[in-house]
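Apart from one protein chain that is not included, each protein chain of the complex appears where it belongs.
For reference, chains read A and B in written order, and residue numbers begin at 1 within each chain.
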Amino acid sequence: MELLEVDQAEKSYNIRKFGNSYRLMAVNDVSFSLKKGSCVGLVGESGCGKSTLGRLITGLEKPTKGQVRFLGESVYSATKRGRKLPFAGKIQMVFQDSYDAVNPRYTAEQIVEEPLRNLMHLSVKERKMKVSELLRKVGIPDSEKNKYAMEFSGGQLQRVCIARALACEPQLLVLDEPLSSLDVSVQAQILNLLGDIKDEGNLSYLLISHDLEAIYYLADSIIVMYGGQIMEQIDDISLFYEMKHPYTKMLLSSIPSYRNQEEKSETAESIWMDLGVQKEGYTGCPYYGRCPEGKEVCKQKRPEIRKIRKGQTVACHMIDD
Amino acid sequence: MNLKKFFKKLMKRKMTVFFGVIILVIVLAGILAPLIAPHDPLEQNLELKFSMPSAEYPMGTDHLGRCIFSRVLFATRTTLGFSMLCTVLAAVIGITLGIIAGYKGGVTDTIIMRLCDVLYAFPGIVLVMAIVGVIGVGIFNIIIAMLILQWLWYARVSRNLAASEKVRSYVAAARLCGASDWKIIFRHILPNIIPNMLAIFTVDFGHTIMSISGYSFLGLGVQAPQAEWGAMINEGRNYINADPWMMFWPGIMILLVVVSVNIIGDHMRDALDGQSS
Partner (left out) sequence: MENILEVENLQIFLKKNRQKINAVDQVTFGIEKGRTLGIIGESGSGKSLTCMAVMGLLDRKMWQFEGNVSLQGKKLDITKRKQMSQICGNRMALIMQNPMSAFNPVITIGQHFYETLGKPGLPKTGKEQMKKIAVELLEKMYIRDPESVLRSYAFQLSGGMLQRIMIALALAVQPDLLIADEPTTALDLSVQNEIVKILKELQRKYGMSILIVSHDLGVIKELADEVAVMYAGNIVEKGSAKEILLNPSHPYSKGLFCSRPAFSKERLTVMEGQPPVLEERGSGCGFYPRCPEKCEACKAYFPDACTVDRKHQIKCLKRGGDVNGIAGS
C-alpha cells in the first residue's frame, strides 16, 4: 500500500477584494502518491499552492474536494471531539520560520516534550530521557535544553523543531521550506541533518521548496507545480535534466549557480499584471500567459496530465508522447 | 511573550516602581485596617464632630464625630475590594468569550462580536441607572449592572489577539503534536496573551474604582454607614464650607490610586510595545 495518496485534491478560498469577489483555486485537482521511505520534492513559485498542499496532507486543512489518504485512511477525520488529528505524531511538519513555529514561552525541552506528553504514555523520567536523546540526535547539547526559544539562533531552533517532529516516530515528514529563512552555511547543516535522518529509518519526506538544488540533494522524485496544478512529475530524480514542460525548463535555466561558466541569454522578458489563472472558471493552461510555446489550444483547454514515458508525467499540449 | 521578562522590563522604570509601591502600601493598609485603625470606623462621638486633625484623630472627624482616618482605611477595603471583584469578573468573562470567538471563528465569532457591538451601542451610565432602577440599589446590583458592559473591552482585545495567535505556525505544530483545542487554548494561546490582558486589566481597574466610587457618591452603590470613598465624599459634600477635610481625604485617596494604576498600566503597554518590536 502507498503511504500517502492524494486523490484529486482541491482547495479553494473565497477572496473578497473591494467588491470583486471570486474563488481562488489554491490547489486544483492534484493527485500523486508517496511510497514508504521515499522523498518527494515539491517545487513551485510562491503562491502556486505548494504550502496549501502541504497543509492538506498534514490534515491541518480540509480539502474542498477530493481525498488525502494516509495508509488508506483519510487524514481529516470525521470525529469532531476536540478536533484531534487522527494521525497526530505520525505525520509531522517542519515549518519555514522556526521562530513562528514554537511557543515563545517554552524552553527547548518543553517544545520537544509536547508531543510526547500528548501522545505517548511515558513516565516523567522516561520522557526527559527521550527528550535529551532527541535533542542530542539533532545536535543540540544537553546544556542548552533549558534555553527559551528566542535565545536560540534560527538554525538551532530549526533543529529543535526537527527534534519535536521526530518525537513520536513519524512516518511522514512534511518539510515546508525548511531552509529558506536560514543562512547559507546553516542551510547546509540542516540539509545534512535531514539527509542523515532519512538514511537512518523508514521515514518519508515531502520536501516543499523553491530551491531546486536542495530538492535535488534530498529528493528521490520531483513534482513541479504552477497555478495550483501539477505541471510535471518524474519518479526518478536522475532524469532531472530531461524534464520537458516549458515551465520546468524555464525554472532550470534560471538557477543562478556560481559554478557553471556558460553565459546565459541577456535580454529580460516582459511580465504582465494578470495573475487570474487561479480564479475559478479559468479553463486554459495556467502557464499560458508566460509560456513561449503557447498556442490557441492552450488558451482554450486545460492540458490533461498524462504519462509520456515510464516515470514521467506532464501536463502540456505541446509535448508529444 | 515571557511574563518574567515583561516584569523585569517593567521594573526598570523608576516611576513604575514608585507608583507600584504606593499601590502596595495602600492595599496593605486596607488589609491590615483592623490593626492600624485607631478607632472603630462606625463609632460615633458627637461631641467631637468636625474636629481638626490631631494625634488621636490623624485626619480629624466627620459630622458624626467618626474618625476619618479609620474610615478611609476601612473604605480602602470596600472600594478596592469591590472594584477588584468587578474587574476580575469582567476580565474572566471577557477573555473567555474573546478567546472562544477568536479561536473558533466562523459563526461563534460572529455571534459574540455582534453581541459586543450591540452592547457597545448603550451608554454606560444610563444602562447602569436603568438596571439599578429595576433591581434596586446596592453594591452587588451595581457590579452586576457594570459587568454587562465591562467585559466587552476584554472580549474584543482578546479575540483579536487569539485570532492572530491562532494562525501562527506553532498552533499548527501543536495540533500535529496531538493537542486538542482546549490544550491549545490553555497551554499556548492564553499564556501568550496574558501580558497584554494584564495591561488592560490595570487600566480598567482604575476606571472601575472611579465608577464604583462614582455610583456610591450618587448613593446607588455602597450604603451608609459603611465606609466607601465615594460615599464619604458624598457625606462631606454638605459640609464643604464648614469642614473641607471630610471630602479631601477620600478624594486624595481616589486620586492617588487611580493615577498610580493608570501610570502603571501605561508603562505596561509601553513595555509590551517594546517587546514586540
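What to note about this one:
By our rule, contacts are C-beta pairs under 8 Å (C-beta built on N, C-alpha and C of every residue); 3 or more make two chains touch, one makes a residue touch a chain.
All figures in this text were calculated on a predicted structure; none of them were measured in a lab.
Touch, as defined at the top, links the missing chain to these shown chains in the whole complex: A.
Of A:Ser153, A:Asn202 or A:Gln300, it is A:Ser153 that touches the chain left out of the display.
Only one of A:Lys36, A:Arg69, A:His210 or A:Arg302 touches the absent chain when the whole complex is considered: A:His210. From the set A:Ser123, A:Ser254 or A:Thr283, the residue in touch with the chain omitted from the display is A:Ser254, counting the whole complex. By the touch definition given at the top, chain A reaches the unshown chain through residues 45-46, 153, 155-156, 183-189, 191-192, 195, 210-214, 216-217, 240, 250-251, 253-259, 264, 266-273, 275.
The working rule: only the chains that are shown with their structure count from here on.
Averaged C-alpha coordinates put the centre of chain A at 50 Å from the centre of chain B.
Across the complex, chain A meets chain B through its residues 55, 58, 60, 82-85, 88-89, 91-93, 95-97, 100-105, 114-115, 118-119, 148, 150, 161, 164-165, 167-168.
For chain B in complex with chain A, the touching residues are 1-3, 168-170, 172-183, 187-188, 191-192.
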